[in-house]
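Everything on this sheet refers to the single structure shown next.
Of the protein chains in this complex, all but one are displayed in their positions.
Up next, chain A:
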């Protein structure tokens, strides 16, 4: 429907989709990538915050 109306105006479609894509990226993609990172790390709660140390496959053993 949109592409019919706006023809090949891809820039318009891009900017229309950009806010939703950005929200999706921030609230979905980022936590997933963060989780993947944590799956391979040792995380310790310290007085100054989280201490994240990459441990490879240690958690998987």
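Note that a residue touches a chain if its C-beta (ideal position, glycine included) is under 8 Å from a C-beta of that chain, and two chains touch if they have at least 3 such contacts; residues count from 1.
Everything that follows uses one rule, which is that contacts and distances are computed from a predicted model.
One subunit of the complex is not drawn; among "Glucose dehydrogenase", "ABC transmembrane type-1 domain-containing protein", "Phosphate ABC transporter ATP-binding protein PstB" or "Sarcosine oxidase subunit beta", its UniProt record names it "ABC transmembrane type-1 domain-containing protein". Taking the whole complex into account, chain A touches the unshown chain at residues 32, 35-36, 38-45, 50, 55, 59-61.
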